[in-house]
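As you look at this complex, bear in mind that one protein chain is not there, while each of the others sits in place.
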Amino acid sequence: MKDSGMIENARSVDRAATFILVAGISFILLPLVIAAITATQPYETFIEAGGLSFALGGHFLDNMEKILSETKLLRQLGNSLAIATIVAIMKVGFCFLAAYALVFFEGKFRRALFAVMIATVMLPLDLRVITTYQIVANVAMPLNWILDATGANWAIEKVAGFRPYFRLSLLDTYFGTAAPIAANCTAVFIFRQFFLTLPKDLPRAAIMDGAGPIRFMIDIVLPLSKTPIVATLLFFFVGAWTNYLWPLVAASTPDQQTAVVGLARIADSDIDEIPQVPLLMAGALFVSFIPVAMIAVMQRQIVRGLNLSSR
Amino acid sequence: MTSTRLAPAAAIALAATAIPAPAADIEFWYGNTGRIETAIQSACTAFNESQSAHKVVCVGQGGYEAGMQKAIAAFRSRQHPVLIQFFDAGTLDLMLSDAVVPVQEAMPDVDWGDYINGARSYYETSTGELFSQPYNGSTLVFYARTDELAKIGVTEIPQTWEAVIETARLLKNSGHDCPFASDAHPWRVLEQFSARHGVAIASNSNGYGGLDAEYTFNGGLVAQHLNNLAEWRQEGLVLLDQDTAAGKYNRAFNAGECAMMEASTGSYAAAYTAHGENVAISMAPMYEGVERRNTLIGGGSIWIMKGHDDEDVDAARAFLDFLRKEDTQIEFTRATGYMPVTKSALTRLENSGEMGDLVFATVELGVSSLNQPGNADSKGIRLGFYVQFRDIFKEETQKAFNGDQTMQEALDNAKRRGDELLRRFEQTYQGATLP
Partner (left out) sequence: MLALIVMFFYIPVFLAFFWSFFLERPFGGGSEFVGFQNFRRVLSDQEFWRAMWRTLLFMVLAPGTAIGVSLVLALAADRGIRLSQPARNIIIWPKAIAGASIGLVFVFIFNPRLGLFAPLNDLFPGLWNPRIDGTDAYLTLLFAQVWNGIPFNFIILLSGLQTIPDSLTKAAAMDGAGPWRRIIDIQIPLLTPQLFLTFVLEFVGSVVEAFGLIDTMTEGGPGGATTLLVYKIYVDGFKAYDLSGAATQTALLMTAVAIMVALQFRLEKRVKYER
């Protein structure tokens, strides 16, 4: 098809592209490689070498063993798994239902519901962390306000002789850590976008077949949505796993913290000695391994499922 | 509507499984980590095994600040523990919080006079009543490497800043890269410095005289000292954290990089492990011609929080009594390097003949530093939002050290911003009187 001049040209462009990709991959991998190499060095050689060196040590297993025995990272890894799973399931489950309702049903409140959800995308959790903390510390707080504001409390005090005050703290619980992260509707847009690409006469055909809205969802929409569901599950799992500010404040005891928070705490625990950098690097790899492996293995599904761009 | 009702139900179920404290137990929240946490936990175990009437559950919060923040949230939702440990800088915030009962009021029969003066003044009211029970006490001392000093012919540990700098110059001239290390943390260069020199950092005797205090450290001896530090750093005689290879002044000292440092008594164990008999300690240096006053107690004290029934408070009393016991204090000192805080515990330690032991090396020096004659300005710090002020002070002085502004500008800025904090504190606690 193309003449020889074009092919020559394409080859040089490909060479440039290859160069760019090599540079990009190196840029991404360099910190990880440095972390991995340092994680293999024993503390003593690290100190002697005066810092960064590219010599492989052979102490990788020793360092990992220390991570398991001397820190709480293993337990914290379990916390991360639990919290990230709760977040992913809550978020995807809800967003799927919400988007389903938004696309396939006409309703008075549709626009209002959509507005309520779009707002959650604009203000990330990290911005409202102070007050979210107060709410999670006592989720019954709004109930108390209502009782106070309506005068119900005053009435109860008259009758029963005491003033009711309800309290329930979710700090240091999986649910308390997960729920505020999940209270966000990004996935609604992804599912809405996806549902809009489905054939328009699909619901009509379903109605003709006599299927109700729930049957239609379970039998037809759900199987069709496998790709975006898997992708968003993974995406939110990773998002919750890497979250830092909220888990940092929501769980204060080491036993309840997530692995990412636990790792950062190890970094400033030893104040008298030069920090155990090889150990820290091993810890960073340990904490990142599960989500990176998930992304690496499921790369195709994520890219296909998160096709936000389809218009 | 079902989801609205379901969510709290699920939440209650989850909360119930995650918080395993039965009603009969009382909680004690503390902030320390590492080997100090281990020592606190073993004290708890010892208490619970020593009797069967009460049980204390000791919960680590991973830091003083996190512990305080969690206590605030817990108090607001009325789920706070009976006992909480908190650090020196938050004393006034807690005193005015209306969330605590003074220990001396809750336990009138205890001989509070047994607490050494240096440990008392920081935590007592204007009428001399202790608000909280001193627990882990430390103070600032001076560290030197005798082997490094011997190389330049210095055999005596310098006692004055003039001598420290002369020694530093000799070290520098003989090719030493790090003569003296500090981190210029306000605990060291502001609070401990001003107390032992008998000067105030704020009016009203550092706030003891009322909430309308104003910062005054931007003039006089404190300002002079900070200006000196900045100059000495330019000269390469004083190194701060960021100038050392190790990244932190005490790590740099322990790694053999630096020859002298100003640090807490609590740093001794690590320094001794690193350098053995070559580490010498003495009281923190003074400027020549200024009379030596007491240093301030660092570390933390234990507070009784309001709103618990008599049974719980009884358990709290029993636990505080246990911690005050001479043996408990000595064990705690042995494990942590903190100092005993009562006269009777000190006497017991002296009589035991163990005082010479390495683990007690800082006790005698630290206590005598705390017990130097004091004046009105060396009692302690009673200033509102002081934790936040420390951050401001650090930020402004670091800018000066890094050359972004002069030290005088830094101190003036820190004073201005600090005064704003004090005024806001005053307004927040309008109508409250200083106990």
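Per-chain residue numbering starts at 1, and chain names A and B are given in the order in which the chains are listed.
We adopt the following convention: contacts are C-beta pairs under 8 Å (C-beta built on N, C-alpha and C of every residue); 3 or more make two chains touch, one makes a residue touch a chain.
Remember, predicted model here, so these are calculated numbers, not experimental data.
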{"item": "Touch criterion as defined above, residue of A:182, A:233 or A:251 at the omitted chain", "value": "A:182"}
{"item": "Contact residue for the chain not shown (choose from A:82, A:103 or A:135)", "value": "A:135"}
{"item": "Absent-chain contact - pick from B:29, B:75, B:217 or B:360", "value": "B:75"}
{"item": "On chain B, residues whose C-beta touches the chain left out of the figure", "value": "3-4, 7, 65-66, 68-69, 72, 75-76, 93, 97-99, 241-243, 245, 247, 385, 387-388, 391, 395-396, 398-399, 401-402, 404, 417, 420, 424, 427-430"}
{"item": "Touch residues of chain A, complete complex, unshown partner", "value": "2, 6, 9-10, 13-14, 16-18, 20-22, 24-25, 27-29, 31-32, 34-35, 38, 50-52, 90, 93-94, 97-98, 116-117, 119-120, 122-132, 134-136, 139, 142, 179-180, 182-185, 238, 241-245, 248-249, 260-261, 263-264, 267, 277, 280-281, 284, 287-288, 291-292, 294-296, 299, 302-303, 306-311"}
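As a working rule, only the chains that are shown with their structure count from here on.
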{"item": "Distance between the centres, which are taken as Cα means, of chain B and chain A, whole angstrom", "value": "38"}
{"item": "Parts of chain B lying in touch with chain A, wherever the complex brings them together", "value": "8, 10-12, 14-15, 18-19, 33-34, 59-62, 66-67, 69-70, 73-74, 76-79, 245-248, 250-251, 254-255, 267, 270-271"}
{"item": "Chain A residues within the chain B interface of the complex", "value": "47, 50, 133-134, 137-141, 165, 167-176, 179, 249, 252-254, 256-257, 265, 269-275"}
